[in-house]
Every structure is written in C-alpha cells, then in structure tokens.
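Some notes on the structure that comes next.
All protein chains but one are shown at their positions in the complex.
Now for chain A:
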Amino acid sequence: MTRVTVKVDGSSYTDDVEPRTLLVHYLREQLGKTGTVVGCDTGNCGACTVHLDGRSVKACSVLAVQADGHEVTTIEGLATNGQLHPMQQAFHENHALQCGYCTPGMIMQSIDLLAENPDPTEDQIRLGLEGNLCRCTGYQNIVRAVKAAAGGAK
C-alpha cells in the first residue's frame, strides 16, 4: 500500500492505495466518484477522462500514485454553486448525449479542447475529440455543442 494525497473536485483526500490502482478505480471505488466511468481497457474510448491539474487525462492510463500531490477535477466537480459549466449546458442544449455513458469523458475532453483552442473549426473539434468514442450520437450534436460553448465563451 502506498499513501497518496489528492485533491479531487475541491476536497482533499489522503488514502492508502495498492500501487497498481488506476486513478479511475481510485476515484470510483475509494472516493465514490462514480460519475467517471470505465469504457474500455486499452485507453481508446476516453469515457474515463478527467482533468489532472487542469489538463485532460484518461484516468485509466494514470495510476492513483501518479496523482499524489496533484489536483483532479471530475464531471462531478464541474458545476459551481448549482450552476452548470457552460460545456455541460451546451451538451444539454444541443442534445449532445443519448445514453450518456461517454458524456462525462466527452465533456471533460471538450473543455480541454477549448482551453487549448478557444475558437476551433469543425475539423479541429472532430480531431480534438478523436480519443473519445460515442456510440449513440454520431458526434454531430457533440460537435455542435462544443462550437456553441466556444461561441458562448467569446
């Protein structure tokens, strides 16, 4: 067991973890942050995407011990004072989700995408979301949502 201290969604946690524990399992199983989900075992689907010190990572490809001393934001930490994050709002407004399983990761990645490029073209949005798979929407409304969020941020 290894001791880690991680700030998650604004709260600080100190826990003993098995060194092999993936960040996503630490979040889900030890912290009860079940908003972040697991969709594959090869780092392809991006369903588990969270922010580590403000940048998106796939939480299945990061060990919990690597998050020691760092700050993690999950889908559950995005809304502030009951106000949805503009990207969450944009996903809702644009019907950018159906089953919703990929949605937490997709929203976290979309926020990162706009942080890097605040005014992306449609092609840039599509490329920027390449590491996040959605089986329901055909991506069209996700792209629309990201565009809308970019427009709203201006």
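Quick note on the criterion: contacts are C-beta pairs under 8 Å (C-beta built on N, C-alpha and C of every residue); 3 or more make two chains touch, one makes a residue touch a chain; residues count from 1.
Keep in mind that, in the parts below, contacts and distances are computed from a predicted model.
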item: Chain not displayed: protein name in its UniProt record ("Carbon-monoxide dehydrogenase large subunit", "Phosphate transport system permease protein PstA", "histidine kinase" or "Chemotaxis protein CheA"); value: "Carbon-monoxide dehydrogenase large subunit"
item: Residue in contact with the excluded chain [from A:Val4, A:Leu63 or A:Cys134]; value: A:Cys134
item: Residue of A:Val8, A:Ile107 or A:Ala149 in touch with the missing chain, whole complex considered; value: A:Ile107
item: Absent-chain interface as seen on chain A, which is shown; value: 18, 20, 28, 33-42, 44-45, 47, 74-76, 78-79, 84, 88, 91-93, 95, 97-104, 107, 122, 125-127, 129-143
